[in-house]
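Data block below; observations after.
Omission of a single protein chain aside, the complex is shown with its protein chains in their original locations.
Let's look at chain A:
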Amino acid sequence: MASYAYLFKYIIIGDTGVGKSCLLLQFTDNRFQPAHDLTIGVEFGARIVNVGNKRIKLQIWDTAGQESFRSITRSYYRGAAGALLVYDITRRETFDHLATWLEDARKYSNANITIMLIGNKCDLENKRAVSREEGEAFARENGLFFIETSAKTAANVEEAFVNTAADIHDKIQVGVLDVTNESSGIKLGPTQAGMASLSSGSVDSRRGCC
């Protein structure tokens, strides 16, 4: 039984085959599965990270990439504090589709969602089809964070998840995000639930288990 200060909900989105499930697996289990099963619907993972001196539990929804699942995926945007938008640096079309994904994310999520743009498979430098600069430019133009990762070598995977958490945490500190509103994708953890005098119905006081 581990206690934590906050629970943040994340959603991972992007085209099929860009490595969304592999990023999640690397982050939660520290392993890489080269031939990962195709995600049907959603998968789910959780892990506790440290941001500053706070323990934060990340509850991560990994979604299927195919177009036909989008209408289902959309219902997960609501109630997400963070979104990891992933493309594959070796497949140009996955980068070209970012605008559509972003449009969905903007339309269906809450306004203060933190979005991290991830160029995955950066271990495959010799097959690169999208330059780092292009990724950075897209992120800058759209107000996203940006990082290149490799789910295979684990490069930057930790950072992608933790930096997103740090930004969400900052937003709480400065009061941009309201922790009492469930649709913000944030819940107080069991350590804080006792001292908070919030409407008890919206606070999950059950002990978390990871």
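Criterion: a residue touches a chain if its C-beta (ideal position, glycine included) is under 8 Å from a C-beta of that chain, and two chains touch if they have at least 3 such contacts; residues count from 1.
Throughout what follows, contacts and distances are computed from a predicted model.
Asks: For the chain omitted from this view, which of "Rab-GAP TBC domain-containing protein", "Ras-related protein Rab-13", "Rab5 GDP/GTP exchange factor" or "LSM complex subunit LSM5" is its UniProt protein name?
Replies: From the listed options "Rab-GAP TBC domain-containing protein", "Ras-related protein Rab-13", "Rab5 GDP/GTP exchange factor" or "LSM complex subunit LSM5", the omitted chain resolves to "Rab-GAP TBC domain-containing protein".
Asks: Pick from A:S3, A:Q66 or A:N142: which residue touches the chain that isn't shown?
Replies: A:Q66
Asks: If you put the missing chain back, which residues of chain A would it touch?
Replies: Spelled out for chain A, the touching residues are 16-17, 33, 35-38, 40-44, 46, 59, 64, 66, 68-69, 71-72, 74-75, 78, 108, 183, 204, 206-210.
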